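Yeah, one chain of the complex is gone here, protein chain that is, but the others are all in their spots.
On to chain A.
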Amino acid sequence: MEKLIEQFSFGLFFWQLLLFIAVLLLLRKFAWKPILDAVEDRESGIKDALAAAENAKKEMQNATADSERLLQEARVEREAMIKEAREMKEKIVADAKDLAQAEADKMIKQAQLAIESEKKAAVADIKNEVATLSLEIAEKVIKGQFSDKAKQMKLVEEMIGDIKLN
């Protein structure tokens, strides 16, 4: 210990302290601060970039999920629409069928009515004709009777035959 104290050189202590503090202050300003700042910037940059990449990945996953969901929805919607369309078509077809049936029925009925009335008219016509013919025949018979009895008879027969034909 005594030797240590004897060895102690105040000059060396003075220079060591002075130079060390000077170097410390200079390095702090011109080296350590820029170096540590640069390293820290780089590290935070790397960290940010990694976080950004992670975020982008997550967003991408979200987007994929979203599109998947949309696609699914669209598919469901399409199915529904097709189903609806089919139903509508069937309904329309059924409606049209019903309507056509009704119309046809109506037309048939009208036709039947028309036929009936025509028939009635025709029968009435025939009746009138028959009456006229009867009258004519009667006239001719009467006229024939007045000329030739045989002929008159023949005529009557013919007339009756004609009527039969009708």
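Note that in this section contacts are C-beta pairs under 8 Å (C-beta built on N, C-alpha and C of every residue); 3 or more make two chains touch, one makes a residue touch a chain; residues count from 1.
The rule is simple: contacts and distances are computed from a predicted model.
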Can you pick, from "ATP synthase subunit a", "6-bladed beta-propeller protein", "ABC transporter ATP-binding protein" or "Predicted membrane protein", the UniProt protein name of the chain not displayed?
-> "ATP synthase subunit a"
Looking beyond the chains shown, say which of A:A22, A:L71 or A:I160 touches the absent one.
-> A:A22
Listed in rising order, the chain A residues that touch the chain left out are 4, 7-17, 19-24, 26-28, 30-36, 38-39, 41-42, 45
